[in-house]
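One structure coming up, written as structure tokens, with questions to follow.
All protein chains but one are shown at their positions in the complex.
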């Protein structure tokens, strides 16, 4: 139930868009009507001409990082990416030999000073070392915390002053957007982002993240081959384009994100009331990392999948994630049960 | 209109299955109900326990070939794969260093003797050479021709006697199935196939090909990492499983394939009647390669996309492909127009 | 004895140069005195400023091909590279995803027309296909035949007119040079070569081939990283530089090559006299491919390694290779024995 935003079903607007795209023939591999519409819509949404490329999750990030830097370059990241690593080496492999450089930072955020001093001592011009080339930010970090616009701006300045491209893993882009009341433009290229992985799958899509390239100095010449080589060129692309389009149209993405964030806040508040509970990180979007006493945990260890028990350097704790189909009612029922007032779990 | 089976829309049965899967939460990355159902259904369809892995087109083949052999192995293929190559090196790269060995053969089919003599002179046990490891067959070849069961059997024997695994690119598996009145079992593991890429996308799916591993001696230990690393681990997998399930259920795949093949036969017969037309290969499934005089070609060069003009070692010619949504009526209208009796093209 | 030019020992001039370099300290990884001297010497030898990069055999070719083209490009080669392949996929892997396109051609030489028609039908601008980018020539082919200057010129024109870079595998560069009485310049950049792998190991060196980049439009920015990543950055580089320098100095390479070629010609003449012997290819440099009757072959099948018995699409035959330390006397003794007049083999 609160195990991941990946477990949620597709939102009605996206399903309707898929249905609407399902008529007759359409050019394969892009250049179909739905994809051309998508280009126009994204260009409007981000107030600059862009051509989003559909690709899923890990693939979107790997593709962006493979495309952006020269081969044999260093990609700077927060070390949480190491701990919780879920990419199985894709971001090193797809570029044909990148090197990840891991940075520390509180609340799983890279701060500008840490980046600055790492770059200051980075070896340059030596064949033995991969030169710094990209800063890769996870907008909503592995701790569920978010970069504020101010933080983005200061880190972006360090990156650009050092000649780095800035890549943003925006798997939960819309969640951050509504949390800050920010515009898509401000959160992306005006905020110094060169390449964005716009996340739609977790926010109501079926399989629909999109790589958006804002920096026009980047040559896109190899991009087609890179996509095909890595299995990210979709024959029936119209169905992916339709999903992305449906989400950015008519604030559907924002609406979904708001529901997600609100239920997370409600859930966090409820769990905090449980005696002995302790939040590990501030709850800024839709992820809650919480230590719970055994008595509470015992209440939701049935056959369902209400939350994920984890054990890392923060000790044993639970991760809850709400999604666009989470409801206040479900949250309340869950909290009541977890507090020991009623049994849940089997019905998760 | 007849440009590719990739341009066709998704069949109603698949759309209904996607809709039906779109309820509530489901475990991410597999192990959801729809995926477990799929395992059972495929195991029934192929009369042996299997666990199909969803992956699209190029990705399915690359994944199968990355999984099967040891690293640094040779993969034997027909050289048409070279001419018409559409994989951009994925099948060399995903395995981490395979070598493609290209074979000749009439009608774009590898024959058993050619394979035998290639293997006889293949270097073995030398570090400088990649040892023979896999035979990769494209069931419906790039010329639209098909391997008969007899041909499969004789080539399979050569492969297995030489210690090769047999991989089948079955992008048009169902089309071959109905053309020969064969069973799924006979066309796959009983026919000596170790790994099948079962094609569903071209036959009415949205994005739904599946890697099916029949040979139980193959260790699947690395498969999860391989999928993740290559962007083929799907978070909302239920939607892909539902597609594959819908197609093998209640002979939907066969029905779609039959419609496809029959309209191709009708189209081939019609085009053959055009004065000066000449078929380049026998039309066995749903692809037609035909030389057409300029007068006929002029009739469908409007803004639509009725067929593909090609120019390879067979000289300039047209490729027509029918799909599961092609109709006898559309074929007849097209042939009439191409014969000069009425204008088409703009309406393609 | 005649099994390969790789079995021969290092020539005295090279050994003396290694000894001379073995004094005190020298900068590691290049920029040492011997390496700077080498740059000047090679620049003089090739009459243009160049910076040769030491790398061995397969590594030299793989490095050159990794460096030259964009990723995901096609490299055009003669298909003999396929038959006799000894690179185990390095030339696909090091560039991070190149595609080899194999061409036919008599006497194992690519001819200009074959290349022209292959390029004419090569798909361009399609993401599914790797665009043509490099022509890779093996100056002395796998059949021991050589490209004449005229042949080089005509093939080079086709390549350059089609935007291809031209790479030359010059493992036996000096042998061709003396065979044609050509200049290093004429055989390389004036002959249209963009990147040369200058072979020294087979011609008297210890481990000393060199990648020479003539085309100044090629960015060498990634080259250092590429070398390190692939284990081709040598800490004590002075010893490799000294070898290459010793060979191009004072016509040592040419002297060695002449001795090699002359003993091959003598051996070929001698073997041809044996009743039933038949040369498979013209003997142009130092490799002899010859069918020999069993009675002759029986004369050198002792524990030594006089020649290599092979069995490929040319049927069973022997390959003889002379080297810079082969002598007329040794040839005569061998031929006499092979003719049945005296026993050899055990003493090979």
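A, B and C are the chain letters, set down in written order, and residue numbers restart from 1 in every chain.
Heads up, the rule we're going with is that a residue touches a chain if its C-beta (ideal position, glycine included) is under 8 Å from a C-beta of that chain, and two chains touch if they have at least 3 such contacts.
Here the structure is a predicted model, which means the values were calculated and not measured.
Listed by label, the shown chains that the missing chain touches in the whole complex are A, B, C. For the chain left out of this panel, the touching residue among B:109, B:190, B:227 or B:266 is B:227.
From the set B:16, B:40, B:71 or B:275, the residue in touch with the chain omitted from the display is B:71, counting the whole complex.
Between the chain not shown and the residues C:40, C:216, C:236 or C:275, the one that touches is C:236. Across A:98, A:136, A:203 or A:322, the single residue that touches the chain missing here is A:98.
Residue positions on chain B in contact with the hidden chain: 29, 70-72, 96-97, 126-131, 221-229, 233, in rising order.
Residues touching the missing chain, restricted to chain C, are 1, 3-4, 6-10, 15, 18-19, 21-29, 55-59, 62-63, 86-90, 93, 201-202, 206-207, 225, 228-236, 239, 305, 323, 325 (touch as defined at the top). By the touch criterion stated above, the residues of chain A touching the omitted chain are 58, 72, 79, 82-83, 85-89, 92-93, 97-99, 101-102, 117, 120-121, 126-130, 311-313.
One rule holds for everything that comes next: only the chains that are shown with their structure count from here on.
Looking at which positions face the partner, chain A and chain B present mostly the same ones, since more than half of the interface numbers are shared. Chain copies chain B and chain C are related through a rotation whose angle, from the C-alpha fit, is 180° to the nearest 5. Closest chain to the protein centre (all Cα atoms averaged), using per-chain Cα means: B. Centre-to-centre, using mean CA coordinates, chain A is 51 Å away from chain C.
Chain A and chain B have Cα centroids separated by 34 Å.
The set of chain B residues touching two or more other chains comprises 58, 86-89, 93.
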